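Of the protein chains in this complex, all but one are displayed in their positions.
Letters A, B and C mark the chains in the order given here, with residues in each chain numbered from 1 onward.
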């Protein structure tokens, strides 16, 4: 099982001939991801790493039955690329591009909702189902197949957390980087429900950060819908208000969106919040053992 | 049964304080239609014919649970009015207004599709389920309750046809004027299917006219999906090409959209086409009797 | 509403779509002056609001100023399908090596704007549609998205292999869609769209029609309207709430409702008569409308008999009858009139008609047959 990507994933890479696109294509391929096509307008007919390149996603999907797309195109073109993928008939789009204008994402997410196509990102590291498919820029070697589902608004912090889990012998079902932009695709609620429904996931790690109220909403959702144990971490406890901490979405506006509020929201619904990354595996183990006994 | 409107219809009239709106409100009310509200921005709190008037459709729906809206506002405002009705939560919108810009209808029909709301018109006479509800500007007295479903792109020609049916003792389940504009709401296919599914409808009369290929598509649809007898009539056999015959949609462009083509399309799928209005009741009777015997 | 080629291309230019260097001329002198300021060759093209000018000799290539003068003399004032050529476009001749067709219009079935593209440009697209429909690619434009870059690219790849052309086309297609939306068009066409010898896309000819229902918010477009004689009469009628189209027959028809009006014409024809017009007096008729309508019918000297066919819904038959009686009092009507009234207040209307000693019939069929009989009698 796992969620979203697995060995049935047939991946098309949009922007495959670009610097990042070609680099990560070879990384993903080396991990074992089934990459069936690439797209680069004007380069249709070429090959990258033995993968056929098409001019349009439609051509790629028609020729290869790709069902998932990952996007590495420059930010000004990313909104259009997302919609192109959805229109061409893939079921899941992962947009890695960073710096996509917010209104482009407003338009793209509305379109994908109408088409019933799922989106991860933009401005995200992608996702991985260890041992099956790596669809993103995550370093595959730190992941371990197992039963913890993880979702995060950040990239390298995710790696740090996963590393903590893996070195403590705790494997992962699927790890999803949902991205750090204000308007993004799948968010905590949808992923929480997918992990809840996934028989291979036994516990969930949620890594949040300052800005917005997604964590507060996730806490409420957990209270109402999630029976599996959840552990959380919030980055940005020391972030000053009014400053964008790297991610476009990581900003404390008018005193709301603080780490303190988010931590309080989780603790109020019984979700333990790690104060340091090293606490994560400890908390996960505790809860999983408790659940096993119950 | 019947389709679309009946004694469960709770109607809100948009533009109720206008000349046409108020006139037809009293006509519809006199027929027995359950009119629960009117809308006229800036006139909320007033009454028309004992019907409460609201500033917005949302207010009207909240206060009265209206489920159907009829629109009499000036054409430049009609597209917006259609979307307002859909957003406010009614299930069916009937737009009487004539002369709505086509691009406004493109936008409105796309929105209604997304919301799952049905639209009749614009530029249509509305519809009637005899004995239950008149939602439009049709003259109620010519209709007779019965088992023939009728759909038409025109107004007075519909009355002529209905009159032929009624004076020959053939009653109607529901009669729908779908309107004469190039971009309109429900069209032949959808209504054919509704009549097919309606246990009270035993035969269907389809009144077409020149322009577009809706009749050709309807013929194809009848061939594939409709088991009940259908009789057709096409207006405009003598219309010259390139001239808009009153209705925005009634135009023969580049030699296509002619009456001859449409008649041929129906006859090719076994749908008899009346050459004159008086033939309609004759053909209907024949087919109904044939069906009764079978 | 239609506009001329040169007007369409002026709009294209405003959106930075490349067109030929060109100037519209109203006299032979202007043609000569313009041609003198251009490099040779030039093309002289009749500007008339009707198709088929090429076959009619309305387009001529000129290799010298003298040839341009001759072309101007021949084309200005010529008759094309009943229209007199009052202006020509003098355009710089362009070397090109391929012709395409692109166009936007409203699609009734998808309820959207569609983009049409074909590699078979330079000929009438209707002929391509008939002979080789697969040569026309059609793309529905989602009104929520408009012409996205990816859709424009998808279309462009159907036409061009050269990516440099694809990139030019993407921008051009997005602009064409914007023009369509901004002007409430019903048709925007470039035919042919050419690739010049130096690899540039260029609109060699352009065509635009507009949604009459949207002209109220397009004053700049409406200002370009040049109705011909028939259209002027139609517009005049429209201002009075009447929808009128002149035909060649002898039986003047006055009907309420477009569908019924067409059916009435059809019935006249069915019984062997010739309708003189389509005339829809519309929904809520006042007596004045009937007077206006009668005036309009009588202004056509071909009309030998008037047939009135009213099915009262909103229209009240007694209103029509009163209007008719007033019209007959005001106007000098010397031709027979047949009246059929049904529906709302028909009885009251028929009484008024009978009092005015006009022949009354009960059905459409009777009305048509009686009109034909009277028409034959008066000839």
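The criterion applied here is as follows: a contact is a pair of C-beta atoms (placed from the backbone, for glycine too) under 8 Å apart; a residue touches a chain by one contact, two chains touch by 3 or more.
Quick caveat, the model's predicted, so the values are computed rather than measured.
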* Structure fact -> Of A:145, A:225 or A:243, the residue touching the omitted chain is A:243
* Asked: Which one touches the absent chain: A:10, A:107, A:228 or A:262?
  -> A:107
* Candidate in contact with the missing chain, chosen from A:42, A:139 or A:171 -> A:139
* Those residues of subunit B which, in the complete complex, touch the missing chain -> 41-42, 44, 55-58, 77, 80-81, 83-84, 87, 107, 110-111, 114
* Asked: Taking the full complex into account, what residues of subunit A touch the chain not shown?
  -> 20, 23-24, 75-76, 98-107, 109-110, 125, 137-139, 141-142, 152-160, 163, 180, 182-183, 207, 209-210, 212-214, 217, 233, 235-240, 243-250, 254-255, 259, 275-278
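As a working rule, only the chains that are shown with their structure count from here on.
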* To do: Just say which it is for the chain contacts: an open line, a closed ring, a star, complete, or other.
  => line
* Whose Cα centre is nearest the centre of all Cα atoms in view? -> B
* **Per Cα centroids, the chain farthest from subunit C** => A
* Asked: When the centre of a chain is set as the mean of its C-alpha atoms, what distance in Å lies between subunit A and subunit C?
  -> 55
* **Distance between the centres, which are taken as Cα means, of subunit C and subunit B, whole angstrom** => 27
* Asked: When the C-alpha atoms of subunit A and subunit B are each averaged to a single point, how far apart are the two points in Å?
  -> 49
* Could you list which residues of subunit C touch at least two other chains? => 142, 144
* Asked: Residues of subunit B touching 2+ other chains?
  -> none
